[in-house]
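Heads up: the structure comes next, in structure tokens.
Complex shown without one protein chain; remaining protein chains in place.
After this line comes chain A, so read on.
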Amino acid sequence: MTVMTDAIVVEGLAKRFGVTTALDGVDLTVAEGSVLGLLGPNGAGKTTVVRILTTLLLADAGRAEVLGLDVVRDADAVRASIGLTGQYAAVDEYLTGFENLEMVGRLYHLPKAEARSRAGELLERFDLSGAADRPAKTYSGGMRRRLDIAASLINRPRILFLDEPTTGLDPRSRLAMWEFIAELADGGTTILLTTQYLEEADRLADRMVVIDRGRVIARGTGDDLKAQVGGQRLEFTLSRAEDLTEVAARLRPLAFEDARTDEQTRRLSLPVHGGTELLAEALRLLEGSGVEVLDVGLRRPDLDDVFLTLTGHAAEDVPTADETTSEPVPAAGGTR
């Protein structure tokens, strides 16, 4: 086994905004060349961690180092070696894609010619060449996000921070974004990625850290987490909420834990080990019950399941000062 050095080291990080505690002693490390998924619901403190690491915010307590540089004392050196893509695509909408990248290149103090050639290169790489000379105002959400990531790569950073890179994107743009991120990771860039989606972290990250209300509640590989959460979820939607109890009782033998039911949505979620054969089995168990099933399916555990298992409560949507912005929050498909 090779010994990897840590590109990011965070110890005892704490931050309060007025009466809200955003971070309450976060420790984490990211090995050089690896991808860390920082997973948590809105308001968990993910963005605050990224802000502190990228020198945008001062922590109240604790220590953070990026490539061995202290983010407070050596802030300038840190800025020169990182790239940041925020939650809301920070591109200048009046500038064209090319002008945006050229500007950022100049602000990294690349010579003019190099800033321009680098801009062209990145536009090409992110499929934006055709739109290079159009103001970013005319770009779709996915294009803006790609331009934003391109901007954070101008200086070939060794470490890249991606704050919810796919929030608000349509499924196709999300897939494309995943491919770009995987490519960067393959190229050796150390990446810290925040996300609300277990699937996203599972797909992109080598290791995950789950935070809730400013504290780390779990860490490990995707497999570690899934092993903790366990199995699959058999999900039923019924036409009558009264039937939920009966269905839960009849299907209990299939599950390794009690079912979760929701009266409001008339939905039932059953933790199971196994594959599609369980679907047939479940339907057989319901035969003759008179229960009307609207929808049935088998799915992988999501962040809600992780939270339920680890904390006993669902992933809450508690907006705190760090993750609310004055802009409307883009509708994030899949959040609950």
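Heads up, the rule we're going with is that contacts are C-beta pairs under 8 Å (C-beta built on N, C-alpha and C of every residue); 3 or more make two chains touch, one makes a residue touch a chain; residues count from 1.
Note that contacts and distances are computed from a predicted model.
Per the UniProt record, the absent chain's protein name among "CU044_5270 family protein", "Sigma-70 family RNA polymerase sigma factor", "Amino acid/amide ABC transporter membrane protein 1, HAAT family" or "Transport permease protein" is "Transport permease protein".
From the options A:56, A:254, A:279 or A:298, the residue with contact to the chain not on display is A:56. Although one chain is not drawn, the whole complex shows that of A:46, A:79 or A:213 it is A:79 that touches it.
Listed residues A:9, A:31, A:103 or A:298: the one in touch with the omitted chain is A:103.
In the full complex, chain A touches the hidden chain at residues 51, 54-57, 76-77, 79-80, 82, 84, 86-95, 99, 103-104, 106-109, 135, 151, 321-322, 324-327.
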